[in-house]
Each structure stands twice: as structure tokens, then as C-alpha cells.
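A protein chain is absent from this complex, but the other protein chains hold their places.
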């Protein structure tokens, strides 16, 4: 009679192992604006991350979910946090936002006040952490690629990026400082001070080099 | 032994009656911006409502709570909904917002996109209704009191007020159409097309006549 | 010997007559923004005016010159007044400007202050009149065609149009009140409150009906 139970034991063990592997797959949600919405397309930074884990044979260890919507600002993320992020029960949430909060000021008169940006940002992070997920913060990269600080929104991007840097340091949260990385890259690779075509194709959205740089930087933070 | 319990019975009955009276007191939260923040001050529209119920001998029937913060836009209300409104377990929430959503566009580049205004407004109403509270909506009144539609923000105020009117009608929610009331009043009482001093002291915030008009209009909706 | 001079006399007389006809041709410059720049294209309002005088056999009485440049505001007209208008020695200058002065406020943060609009407008008119040319003023028509005053820029368009109306009345200058005409037309012909497609194809620039209405209205002022 005892030996009869061996098949059941095997099945049970398999299920346990499977669920263990399942548990072992880290679910990472990329939460952001159009840059992240485009990130899941072929050649986008999230697609590149998927290629990387496939090449590494790590596809059973990570699951990447894009949750980017064009035009989103910090409070738009807050509004759709529950539905688009928390319901996916992520292990890690990468928050990359800020370009529209700054850009829409001059473009449509609907940017985000500096103090409100911080209030919503903090509320967002706290709600994610309360669910037990890890947070990784990313600074807004560029609106224009001249590295001499003469792109019209440079002052505000620096201001909002500084806020994120200080917040990350103070709360001991992982930070991918895309703004710093982009300016360093442009300083080396943009001798003619072009305002696009270096890491973006239109001053804001990533070209191949941009997607590669971002994928590499984020991989260092999540691997 | 039985008679000994009579005092307890009386106390118990009293508590029941008190709690019944307590229950009978309708708790109304006024949720909004600086206009509502000022509404609780002496002579403000909420203060006038308090005077009215005191004079009517109805102070045991209503409780008015101000929850206005200067500079607030629709998404600011959404951010502090839980703490400043829902935790007070209101019976009725009067939502009066919109002036800053429009005004801050030209003033600071941080107004609210038309479509986002609707998204947050609806989310706010749904969260309040889900708690069983009744909602009363109020249209933003004026930024400038000329009645000939030549105040710079008139177009946008009409647009946002129209959204609230249609939403209220569609969802069968009570509406106090302050914008309509203010323009009607100015048409009758502002022969020189002054842009302040009729119902406001500074184009936006209520003077005595403004507070009186608003208190009357809201009273009709809540009594 | 006397008869030999007859041919010369004929030539001299012909020249005199030609120059007389030349003098009799009223030169009208249309000074404005993209709406006027498009006005000279086939089907544009200036083209329609040319067709009209051709059909009337009046082509020897009028000469129409377009001087519209896309994106122009009142101070742009002032900057190029000498080169693009006064050097053409016009008999009449039709000034149609204002849409960008209002629109660029929210679109790019570079609209024109209300008081500056008046200062440049008056300086422009005075310089033209000082050259002996007649001026005809045109109010900015629409940015969005809803007639219920809920197009976002309606308040400002009314404000700037009011300034032009009062200025024209005060200075006794001919006025073509396009804003009034457009709103009246929309009130009759736009039952669904569409924001384009009535007299414009994109909320601002004239479609066939728009060009026809403008050509008719301006013809009444210049004929």
C-alpha cells in the first residue's frame, strides 16, 4: 500500500518545485510614460532586456511587464497604480516619469507643480512599498540633447531630477540616474551640440543607442 | 435584584437615544480649494450655513466640515480624499473645484488637462459613492466677473463647467451651478462690466454678497 | 513741322492716360498671419476677391496684395511693416491679426500681453495712416467654432476683439467684425457645437465657406 503513494508523492513534489520556480521568477513592472510605452516594442529597452535574459538563459528568472502610457505625469501614474501595477503583484516596480511633468508646462500649460510632484511621487512609492514590492527610481533623461545646459527645459529637468536623487538617497531606494548618464554620453558623443539624434530620435524618445544605454543601466539595477 | 438593573437600563436607553440623535445629524463635508478654505471663516459661506441652521434651530440636524485647501486642483483632492474626507465618514460631500485647474494653466503652466480633469473627477466621485455618501457637485464660478464672456479664462471655465453639468446629468447627481448663478447675477448687477467687486473681491474669492449667494444655493441642495 | 509732332503727342497722351488708369487702381494690402498667407492661394479669400473683380470687370480698379506670414503676432507685423507694406505704397491696408497673440499663450508661452497688443496695434495704425493710406481693421475670428463660448480661448478672443472694436470706434476706422460674423454663422449652422468644419477646417484656418464669408465681408468694406 505504501508504494502506491509514490506517484502521488512525485506529482506533489513536482508541483512544489514548479511553484517554487514560479515564485523564483521575479516580476518587474516598468511604470511610466511614452518612453516606457515604446520600451516594449521591438528594439525598445524592455524588449532588449527580454533578449538579454533569453540569451543568458534567465528567462525563467525574470518577467518584464510594460506599464507605460504616453503623456503620463506623476499623478497619472498615481491614478492607475492599483489597476496597472499593484494588481499584477510585482516584485519590483521601476518608476520612470518626469519628462511630461516638466514639458507640458510650456507645451500645454499643464505640467506638474514642483511641490505636487514630490507629494504624488512619495505617495506612489509608499503605496508600492506597502505591498511589499521593491522600487527602483529613474530620473527623467532629456528634452533636447545639447549637453551645455541650453535645452529650454534643462533647468526644470535638473530641479526635478535633483528631487528624485535626494528622495532616493534619503529613503535608501535604488536609483538609475538616466539624466546623468545621458548628459555624460552626450558630452562625449555630441561634439556639435545637436539637440537630437544622439540617444533620442526626437529630443525625448529613445533611438537604438538610447534604448541600449537604458537597458544596460536598468539591468545593473535589477539583475 | 431585577430593580437594581433599572439605572443601567436608563443609561443604556439614553445612550441609544443619543446615538440615534448622533446618527440623525447629517455630516456634510465641503471639499475644495481656497474658496472653501475661506468658507469656514467668519462670514464665509460655510459659516453662513452654520448661522442659518442655528437660527432655524436645526444645529442638531447638520454638521458642516470644511475641507478646502488653497491652490487645490482636482487631482489634489484625489490625493487627500481618504484622509480629509472619507475618514470623516460624511453623509454628503460637496465638491467644488475647477478654478485652479483652469487658472494655473496661464499663471504657472500647471493647470489640468481637460481629459485628466474628467478622469480624476469621476474617480473621486466613485470613491465617495462607494462609501455610501451622497455627492453634490458645484461648477467653478468665475475668474473675473465681466458677464460678456471676455474674462480671459471664460472659455475654459465654460468648457470645464459643461463637463461637470453633463456628468451630473448623466450620473443623476445633484448640481449647484455656481457659474450659471454668478453670470446671471453679474448680468443684472454689473452694468459697468467690472471684473471684480460684484460677488468676489479679487475676481475669484467671495465677498459678502458672493458668500450669501453660495450659501443660499448650497442650502437649497442640502436642506 | 507741326504735324511731325503728332505721334509724340499721341504717345504722351497715352502715357498720361495709362498713368491715370494706374493711379485709379486702388492698391489694397492684406496684412496678417497664416490665415492671410493662405488667403492668396486658390480658393482663399483674397483669391475670391480677385475672381469677384474679374467677374465684375473691375480688375483695372483694384489690386490686391497678400502680406500674410504664418505665426505672426501684432509685433511681428510692426517689425516688417516698412518692407512688406509701406514700400508697396498701398491705398488701403487691411489688418487682420490676433489669433496667434492669444493662441500662443497656451501653446508656446509666447502670446502677447493685452496692454502690449494695444500699444503695437496703435503704433502700426498710426504709421500706416501717416503714409496717407486708409486702414481697415478685422477682429480675430475663432480658435474653435463652438458658439456657446466654451472654446478654451473664447474669453481672450473676446477681450482682444473688444479692444479692436473700441479702438476702431474711437478712431473712426472701418471695421470688419469677423469674430461677430463667425459666431453668428456658427449659431445658425452648427447645431452640434462642432469645434471645426463649419467655417474652418482645423478650428482656425478657413475652409471654402469661411473664405467665402470673409471675402464677402471684406468686399463690403473696400468696394
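Letters are used for the chains, namely A, B and C, taken in the order the chains are written, and counting of residues starts over at 1 for each.
FYI, contacts are C-beta pairs under 8 Å (C-beta built on N, C-alpha and C of every residue); 3 or more make two chains touch, one makes a residue touch a chain.
Keep in mind the model is a prediction, meaning the values are calculated, not measured.
Across the entire complex, contacts from the unshown chain go to A, B, C. The missing chain, though absent from the display, is touched by one residue of A:43, A:71, A:118 or A:152; that residue is A:152.
Within the full complex, the residue among A:44, A:90 or A:109 touching the omitted chain is A:109.
Touching the missing chain, out of C:65, C:86, C:119 or C:173, is residue C:119.
Panel shows subunit B; residues 106-109 of it touch the chain omitted from the view.
Contact residues of subunit A toward the unshown chain are 105-106, 109, 144, 148-159, 162.
Although one chain is not shown, part of subunit C still touches it, namely residues 75-76, 78-79, 104-106, 108-113, 116, 119-120, 123.
Just so we're on the same page, only the chains that are shown with their structure count from here on.
Distance between subunit A and subunit B, defined via averaged C-alpha coordinates, is recorded as 39 Å.
Subunit B and subunit C, compared by their mean Cα positions, are separated by 48 Å.
Subunit A and subunit C have CA centres that are 52 Å apart. Across the assembly, subunit A contributes residues 106, 108-109 that each touch 2 or more other chains.
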